[in-house]
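Every protein chain of the complex appears in place save one, which is left out.
Chain IDs A, B and C follow the sequence of writing; residue 1 opens each chain.
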Amino acid sequence: MDLALTDADLAFQAEVREFIATYWPEDVRRARATSSRFEESRGHSPEVRRWIDALNERGWAVPNWPQQWGGTDWNPTQKYIWDKETAKAECPQLSAFGARMLAPVLYTWGTEAQQNEFLPKIREERMIWCQGYSEPGAGSDLAGLATRAVREGDEYVVNGTKLWTSGAHVADWMFCLVRTESGAKKQEGISFVLIDMKTPGITVNPVYILGGIHSVNEVELKDVRVPVENLVGEENKGWTYAKGLLTHERTGIAGVARSEVQLARLKRIAQETGMDGGTLWDDPAFRTRVTELEVDLEALSVTELRVLAQVAQGGAPGPESSILKIRGTEIGQAIAMMTIEAFGYYGMPYPEQTLIDNEGPIGNPYVMPTMKGMLYGRASSIFGGSNEIQKNIISKAVLGL
Amino acid sequence: MDLALTDADLAFQAEVREFIATYWPEDVRRARATSSRFEESRGHSPEVRRWIDALNERGWAVPNWPQQWGGTDWNPTQKYIWDKETAKAECPQLSAFGARMLAPVLYTWGTEAQQNEFLPKIREERMIWCQGYSEPGAGSDLAGLATRAVREGDEYVVNGTKLWTSGAHVADWMFCLVRTESGAKKQEGISFVLIDMKTPGITVNPVYILGGIHSVNEVELKDVRVPVENLVGEENKGWTYAKGLLTHERTGIAGVARSEVQLARLKRIAQETGMDGGTLWDDPAFRTRVTELEVDLEALSVTELRVLAQVAQGGAPGPESSILKIRGTEIGQAIAMMTIEAFGYYGMPYPEQTLIDNEGPIGNPYVMPTMKGMLYGRASSIFGGSNEIQKNIISKAVLGL
Amino acid sequence: MDFSLSEEQTLLKDSLERFIQNDYDFDTRRKVMAGEEGFSRENWKQFAELGWLAVPFAEEDGGIGGGAIELMIVMEQLGRGLVVEPYLATVILAGGALKYAGNEAQKGAYLGAIIEGSKMGALAFAEPQSRFKLADVATTATADGDGYALSGHKAVVLGGPSADFFVVSARTSGGPRDADGITLFLVDGDAAGLSRRDYPTVDGLRASEVTLDGVKVGADAVLGTVGGGHAVLEQVIDEATLAVGAEAVGGMEVCYKDTVEYSKQRVQFGQPIGKFQVLQHRMVDMFMEYEQAKSMMYLAAMRLDEGYGAVAKKAVSGFKVQVGKSGRFVGQQAVQLHGGMGMTEELNIGHYFKRLTMIDTTFGNVDFHLKRYGAV
Partner (left out) sequence: MDFSLSEEQTLLKDSLERFIQNDYDFDTRRKVMAGEEGFSRENWKQFAELGWLAVPFAEEDGGIGGGAIELMIVMEQLGRGLVVEPYLATVILAGGALKYAGNEAQKGAYLGAIIEGSKMGALAFAEPQSRFKLADVATTATADGDGYALSGHKAVVLGGPSADFFVVSARTSGGPRDADGITLFLVDGDAAGLSRRDYPTVDGLRASEVTLDGVKVGADAVLGTVGGGHAVLEQVIDEATLAVGAEAVGGMEVCYKDTVEYSKQRVQFGQPIGKFQVLQHRMVDMFMEYEQAKSMMYLAAMRLDEGYGAVAKKAVSGFKVQVGKSGRFVGQQAVQLHGGMGMTEELNIGHYFKRLTMIDTTFGNVDFHLKRYGAV
């Protein structure tokens, strides 16, 4: 039982740090972290493009994929180091829907043609994906989805409405759960298909999130014709693939490293915020609450390490892995709320982008990205299986209730 | 809208204070509050007897009863003043089972004979009652009770086991819910009977509560013969009476005044507890938490006033009355836990009574009564309808869910 | 001991309720917010006609002589409607300073205009370094001829963009955080040397950064006594704290009730989500938080009306602590239980959440008021 890194690990860490310093230097990082263009900062500025290209050149774009598709041979500790260092430096990530959500399904269940066609483009971030899962009537109860795909010759004809589809307005393709059969159990009869967003019959309607953020959409599908070769795996087995995918990437889900960055930022902001002639950081009440969060986060970080160590030894993650998402989102949300609180009155200004472009930010430059992150972050305990659903799952799977 | 007391109210308050100063003076109060004889302190020392006799002589023993049975003509504000002043002075109360639980049933649904026989004795605290409701298989699900009463001639023959029966070991009589018919709904077929504890077939087994406190019991009833004239109201309607009784006394249930006394005591203890050369009260962290409790308690106290004011104007208590018990027990438990925490290491000693009698208390004299109160107080969120059950009720009755 | 409203108070409440229900639905509000000024002059005129702008002012000044309870009634309803018109800024903050410190001439010049809706004002009290401490004033007022010259930076001045005049706190003597030596000044919105940077706030209001660069005012611009502004500020801000707290209570009521209604209609797993026990208990918790906040609101209003002093200050701080905690919980859970819908701009819930979040840090957060509550 020990937490020491081996010499090899340390050498690797140094290598990663150097790579980051070269391709994602401090000034780029700060510019992006203070950008009030929250949504757009998720897209591809020249700096982001350069970073992604460098990743691909170095072979580090998709560490977790199988090596044959561009993955690395890193051991779990190295992967952990990579995640930690890139998160600490707030490096951009590949769009998660392609690289983290779809790719594992494709390299596990996809046809060779699908793998050859899509995996390289995802790895190079030359093809952006969105995820067509939720529907107006199927949120927490995802399996209650109603979008239908009817086979006609070599095509499926798809009709229905998807909701909360992140990035549908910028996506090239969508991977989508559709009902191909009305089974006895609602989990049956669902298929997993890939849809080109340029196919006729697709309408993308923006859904503005609190703060006027455009990130999610409603996607209407009206007689959308999808070639049968775009079915992934077997017909009616889509739920299995989607579920496997939901539990695929355990680590990272807790957002520990990101929260560590945010917590460090909160402390710095408190140290720079005036109060009573000193700073907010001198206030024992505020400091106590930040310290409480720090302990919570450290505990979660060790829990994540425990999961990682199990995987490193070839074991399956233990029950403690199930708490990562719940605690991770709770802590992330709490940090965001406390940062808003730290700003005091300066948490309120929410100027239009043109004003910021012309005259600079109002108050602390971190206000706008923090506020947008806080508002958007409320979704973290709702989307992808709400925390209530997570507890139902733990109750059943771990406690046997 | 105002909180002012009228001149008449103020005069009444002065009268009450004088009465208390005479019959329950400060030294008696302190001796009782620091007594480690937690259980026995609920019984009848000469001082308590004197207080109860004085109450009866003055006609103040049972303010809430109808005047014909010895109640007062006080308005709700006067009742509030009485409750507040007696709680502040930690005056003993009549045994709640007789005076608060049974009596309303008797003066509402009892026969004249029952009323004449029992009410005066309860008022004078010459007859101690216990409540035979819960059973091993019927806790939160009280209506699931299984004790049966079979009519044989002029008697019911009662068989079954009651559990958590407070004070059964000192009680003269028990009011008891028994099943007289197996109805379609489990709430039907229950009857409300009065049982003399000296009747053959009754065995009282002590159940020791955490800390070795003997307050509750298991009561075995084996072929216990109860005269039919001891049935209250109609046969099979007992559930109605018991339920009415459960919602009868709204105010007081929050324990606001008692919590105020405990909170004031906690502050004083913190001011007397050494820390870093000063006192615990100088510690901002501790003080903040006490202040938070103080605000919680003040809010609850105003909520209670709102309920009282509604009743004063002849209205029914609004939905806010339903929160009194939940918040009251939460706050009471939190104060007790913080007081234990204030004692530090001196929260641990739990000497036997003989040691205390011979050599005095160890550390702060409030330790033993606080610890016993804290342990016993865990039951406040369980017994009499657990807080979970309370929330189920509010969810249905107030929110319509 | 009486928690019921008088006849006049009930009429006032009814008139606000009617307005919110009939003339201020969520779509109307959105349109109003999207306009140039971020609120409706039309509505403001109506407020004046309905007498709402006269509520806290004495009858001899043309007001209706309302107290804290009347302000509470107004703000609770404005909170239910998430009303963006700058009632707080003009009537309670700027108007409050005039009410407590104005001489006859000043009241004559401004209060009548506020009441009839022809002038709007703002109170510029906070500064970039001040956080919630009213005595932390770096803006200076130096003697200049018969009058003063004001220089400094006033932060996040609510209602600043529409203000025809400002009440500005400035230091005429004393050290940087001394309570003594702060003076309040009436400053015209178009005074030379005063510039504003206007912006919307995240919760749908408008505010300004106000920069004063040697703004000249006459001696008659002094509101109250020279150096004695802090006591006025404290009382005005305590009333305003009651006001935003009441607004929050109104918002919480909508949040919890709408969530209950939503949970009865939203079906998942074959039943309304309101049938799930965990959500039921969560909504019970929301209800309880709302009721506790309401209790503290009543207490604060009644204590303020009994007279301004330690007891009232404590009650106001206690109320703000409760509002901070309850508002946060109720707002967050309303969003959570509405699921994705709670996250959208289209639905009201998220907007209440934003306003509740911002009210927590307006006039002092929980930490600030807990300390004040414990110290009074």
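Here is the rule we go by: a contact is a pair of C-beta atoms (placed from the backbone, for glycine too) under 8 Å apart; a residue touches a chain by one contact, two chains touch by 3 or more.
Everything numeric here is computed off the predicted structure, so don't read it as measured data.
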- In the complete assembly, which of B:Ser95, B:Gln114, B:Ser134 or B:Ser191 touches the absent chain? B:Ser134
- Message: With the missing chain put back, one of A:Met1, A:Ala184 or A:Ala316 would touch it. Which one?
- Response: A:Met1
- Message: For the chain not shown, which residue from B:Leu3, B:Ala96 or B:Met275 touches it across the whole complex?
- Response: B:Met275
- Which of these touches the unseen chain: B:Ala54, B:Val157, B:Met337 or B:Ile393? B:Met337
- Pick out the residues on subunit A that sit against the missing chain. 1-5, 77, 80, 287-288, 290-292, 294-296, 298-300, 302-303, 305-306, 308-310, 312-313, 319-320, 323, 326-327, 388, 391-392, 394-395, 398-401
- Can you name the residues of subunit C that touch the chain not displayed here? 276-278, 281
- Query: Taking the full complex into account, what residues of subunit B touch the chain not shown?
  - Reply: 134, 137-141, 144, 163-164, 207-212, 216, 273-277, 280, 283, 285-286, 289, 333, 337, 340-341, 343-352, 355, 359, 362-363, 371, 375, 378-379, 381-383, 386-388, 391
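As a convention for this text, only the chains that are shown with their structure count from here on.
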- Message: On a C-alpha centroid basis, what's the spacing between subunit B and subunit C, in Å?
- Response: 43
- Note on the structure: Where subunit A touches two or more other chains at once, the residues are 285
- Item | In subunit C, residues with contacts to at least two other chains | 370-371
